[in-house]
Structure formats: structure tokens, C-alpha cells
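For this depiction, one protein chain was excluded, whereas all remaining protein chains were kept in their positions.
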Amino acid sequence: MPQPPSRFRLIGEASTAGLLFVLSPLAGYFLGKWLGEMLGLGRILAYAGALLGLVSAFVNLFRLVGRATR
Amino acid sequence: MNLQQIPILSIVAYVPLAGALLLIFFFPKEKTGPIKAFATIVAGLDLLLSIPLWLAFDRARAGYQFVERASWIPSLGVEYHFGIDGISLVLLLLTTFVGFIAVYCSYTAITERQKEYYILLLLLQTFMIGTFCCLDFFLFYVFWEIMLVPMYFLIGVWGGQRRLYAAIKFFLYTLAGSVLMLLGIIALYFVNTTGFLGYRGLGNAPTFSIERLTAVAAGMPVELQIWLFFAFFFGFAIKVPMFPFHTWLPDAHTEAPTAGSVILAAVLLKMGTYGFVRFSLPMFPQAVLTPWVTGVMVTLAIIGIVYGAMVTLVQKDMKKLIAYSSVSHLGFVMLGIFALNMAGIQGAILQMVNHGISTGALFLLVGILYERRHTRMIADFGGLARPMPLYATYFLIIALSSMGLPLLNGFIGEFAILQGAFARSFWWAFSAATGIVLGAAYLLWLYQRVFFGEVSNPANQNLSDLSPREQLTLAPLVLAAFWIGLYPRPLFEVLRVPSEQIVRAVSGKTETPPAFAAVPAPADAAPAPAEAAR
Partner (left out) sequence: MRVEASDWLLLAPELALTASGLLLLALATLFPKAKEEFLGFLSFLSVVFTAIVLTIVAAAAPRGKGPIFGGMFVLDNFALFFKYLILLSVGLTILASIQYVGAAAYPGGEYYALLLFTGVGMLFMVSGSNLISIYVSLELMALASYVLAGYFKEEPRSMEAALKYFVLGAFSSGVLLYGLSLVYGISGRMGLTDLAQMTTTADDRQLAGLGILLVLAGLLFKIAAVPFHVWTPDVYEGSPTPIAAFFSVGPKVAAYAILARIFYVAFPKFQADWGLVVAIVAAATLIWGNLAALLQTNVKRMLAYSSIAHAGYALLGVLGFRTAYGLWGVMVYLLAYTFMNFGAFALVIFLETKGYAAETVSDFNGLARRNMPAAVTMLLFLLSLAGIPPTAGFIGKYYLFTAAMKAGYAWLAVLAVLASAVSLFYYFRIAAAMFFSEAAGARLQTSYALTAAVVVCAAGTLLIGVAPEGVLAVLKNCIPGGYLNDLPADSTSRPLPPFHCPSPFPLLTCRSGDPRVDSSSLRSSNDSRIRFAPQNDSRVRFAPQNDSRIRFAPRMKESVAQLLGITQCPNLLPASA
């Protein structure tokens, strides 16, 4: 966006943060579990997926805070 | 006074350190005269203290002498364990000798921050001697690494134009190899104690003692030996420097100050080959005997010889020329080592000493010229024999020694190596001989361009010849060159027993030593052709 995000947009984004932190790892976990079962690798992909989901949630939050403080 | 009872090795190793500490605390940095004098006295004292080692060394006894042992870190099994055998003795004497010369050759070359310079030189001396003396792997690694720090500063503070780049390249390159060697040491430690990565350990008490771990390593299965050989290979090959890992050498040598180059060439490069002879060969004999491993090592050595010599031919900077010639000479040494017979190994170690003397002297000579004219480019010189005849004489003697003229030291080493290589394969000796020819080519061509003919550059017409102090730096090296060239027998005697041990470890049988150094070996009389068993 050319101009800084409006306050309401930021509030909206911030309020989804909690949901993001729950849904993202769960999505990663189940995706990884399905992939792992397909490839026969066991549970490791499930954990990796959960971790990746968590990481993406963190990074998203980090960027949000960065935008909010500017 | 029995020399074996007093801790002579520790004394020889730590006298320079004590000197450095005294310099730090008791000499203000303005008084450069006393600083220089004191540093020279300390280095000379170290040399004098190391001479009794040569005299009291028992040539006929196998194993380590002047052993000192104390426990340092019992939790890890590390001991403070010093001891030397013939190979270490020879290299230790080279270190003290060249170190002494390096100290007083810098009187006029270094004009600022002199106190720190001499402190660093003395510290470097301690660490180098420590590396050659120690018999505990952990301690060896400590000295090996810490040696890099003063050298980094020597290059970086008092060096040439691109000194920052050269210094950090030197440090990083060598460090990367050494840390891989650390993993090899850790692996050996575990093989000795509780095993790792699916290999069952021997269950002994934890120790880093080189003697014990050598015995342990020689009994390992071949695959593991090959892995560990290559782990150690990286540490040593970068220091030698062997062919693909040699790129740090020209930069470091060219940009270092004169004494730095001398020590780098004379001593630090020998650490790599020393490592191969002392550690890789006795510890991993099956790995070394594996055909492809020998093939790789010999190929790299020969490439080093020939490629190094060819690159030397086209150099325009004198110091870089000599640096690349070091690559070529040390390729020779590696070839001698991996010929795996008496002639090869003895020749290799002798050539290590010779290279130290002749290349060290070459760097000194170039440094003398640089102090006068502040340039090292060959094109800036020409016809120097006229204004500087004495210098020209010294240069000729050293150049001939470096290229291996008989009656000088280089010939003995090269001949022995060629003999050893020829015993393995005609083609090895052929390629090595090509290197000798190329060596003569670049050295003679250099000499001709710099010294013969008319004085082409008017700035060279009034150059002063060698001062007495400069002659004093070169004369011992020339004398040593002649002495080894005319009477190498004492050296061969010192090296005989350890070389036999190594050859026996690698091939399982002893051989007769080379014919011209005919020391009547006690029990074997049959002059069988020196053919190593595969």
C-alpha cells in the first residue's frame, strides 16, 4: 500500500493473530501428517509441518508489529 | 648433568615466551635499540639451548627422548606431554636457527611498532617449537591453532599492499583445515574409548597420547582409516600447501614482511609435511597403502611440482616467484613421503630442512633488495652484479642450492627423493625430474634478468652492497647449505631410526638405507633393492 495502513486495518490484522497461531500449526501438522503417510516417512513431516506453520505465524506477527510501529 | 632428566624441551619452548613477556612489561616502546638487542639475545639463547639436544640425542634408540609428562585436564584425558624423535629434532633445530636469523634480519626492515613486532616473533617461536615437541593430540591442536594468531598479525600490520586480504585468507584457509583435523582427533579419541557411529570402541581410559592413539589407529578397519586419513589430510594439506589448496600461499608470502616470509616458508610450511610423516603415515597405514589413496596423493604432489614450477616461470614479482617455487619444492617433499620407502622419507625430511634454508635465504635476499628499492618487480632491476657483487654471489649460491646443484644441500634431498620415487615407478621420477629442470629454468632466468647485463635502470646504479649485519644473516644459511651438501651423514644418522619405524609401520618390512649414506646398519647386510611391498 502506498500510504501506511489505516488503524482499523491494523486492529483487524492484530485480532487475527491469536487465531493464526492456532490454525497455522494445526494446518501444518495435518498437512505434514498426510504427506508423511503418503511418502511413508512417519511422523517427522507432521512435526516439521507444525513447526513451519508456527514459524510462518511468527514471521507474520513480526511483520505486523513492524508495520504497526511505523 | 643428564639431559634427559631436566625438562629441556619445555625450557627451549618457553624461553621465547618468557622473553616476550619481559618485553611487554619491562621495555617501553620508545627504546627500540634495547628492544631489538634483547629480542636477538633471547632468540640466540634459544638456539644455544637447542644445540645440546642435538648433541645428547641418542641416534640408535627408537622412540621419543627428553620426554616430559604431566597431567593437564584429567576430565578429558589430556596431558602435557613433550618429547622428540629424530624428525622433530631436526625440525626443531631448523626452527630455532631460522627464528634467530629472522629476528635480527628485521632491524632495518621494520620501523614502526617495533616492540609489538618482536613480541609477536618471539611468541610465534614458542608456538612453533611447541608444535614440534608435543606428543598429546589436544596439546598439538592447541599449538597448531594458536600459531596462526601471531602470523596473522605479522602479516596484517607490517605487510605489503594487500596485507589485510592476505592475512585473513591465510587464517581462514588454515583454520578450516585444522577444524576438520579436530574432528579426526575426536574420532580417534572415541575409537579408543567408547566407540562412535556404530564402531565399537576399545574401552580404554580416555587419552590423547599420540603414541597410544597411533597404535590404536593402526588397528582400525580400513574404511575408518580412510575417513580419518582424509580428515587429517585437510588439516595438513592446506598447510603444505598441496595443489588445489595452495592459493593462500602466494598472497601470504608476498604481503608478509621479510622475517614473516622467512618463518612462514622455513617453518610453517613444514608443519604440514611433518604432520603427514608423523601422523598420517604411521596412524593410517592401510589407508595410505590403498592404491587409490596413494594415487591421489602422488598425483597431487606431482601436479604441485610441475604446475608450481610452470606458474613460477611466468611471475613478475620476485617474492611471488619464490612463493610458487615453494609449492613446487614441497610437492617434491610430498612425493618423497608417499614413495613410502627409506630413501623417499629420509630425502623428504632432509628436503624439508633444505627448503627451509634455501627458500628462507631467498626471501632474505629479496627483502634486502626491497629495503633498498621498495620494489620487487623483476623489471625494475637488471645488471645488479655490477653495483652489488657480494650480494650477487650470495644470491647465486642460494639459487644453486635451491635448484639442487651437487655440493649444495638441495642435491642431497632431491637425489634421495628421486631414488625413492624411482623405486616405486619410473614415471613418478620422470615427472619429478621435469620439476627439477623447470626449477633450474626459473631460477637461472631470474638470476639472469636481475643480475647480468648492463644496469638497465639508473636507480640501481648506486645501490649499496651488503652491510655486515646483512651478511651475518646470510652467511649461516650459506654455511649450512654447504655443510649439508658436503657432509649430510649426521642428518641421515639422526633420521634413520624414525624413518625406519615409519617405513616398517607402513609396509611391514624394513629396508636398507640409501647407498651413499652407508651407515652400517647393525643386523642386516643384504643390499636388497629397495622395493616397498604393496
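A few points about this structure:
We call the chains A and B, going by the order they appear; numbering starts again at 1 in every chain.
Here, a contact is a pair of C-beta atoms (placed from the backbone, for glycine too) under 8 Å apart; a residue touches a chain by one contact, two chains touch by 3 or more.
This is a predicted model, so every value here is computed, not measured.
Touching the chain that is not shown, out of B:Pro28, B:Gly203 or B:Pro468: B:Gly203 (per the contact rule at the top). The chain that is not drawn here is touched, among residues B:Val142, B:Leu396 or B:Ala475, by B:Val142.
When the full complex is taken into account, the listed residue touching the unshown chain is B:Thr193, out of B:Thr40, B:Thr193 or B:Asn457. Subunit A meets the missing chain through residues 17, 21-22, 25, 29, 33, 43-44, 46-48, 50-51, 54-55, 57-59, 61-62, 65-66, 68-69. Contact residues of subunit B toward the unshown chain are 72-76, 141-142, 145-146, 148-149, 152-153, 156-157, 163-164, 167-168, 171-172, 175-176, 179-180, 182-183, 186-187, 189-190, 193-201, 203, 205-206.
Simple rule for what comes next: only the chains that are shown with their structure count from here on.
Subunit A and subunit B have centres, each the mean of its CA atoms, that are 58 Å apart.
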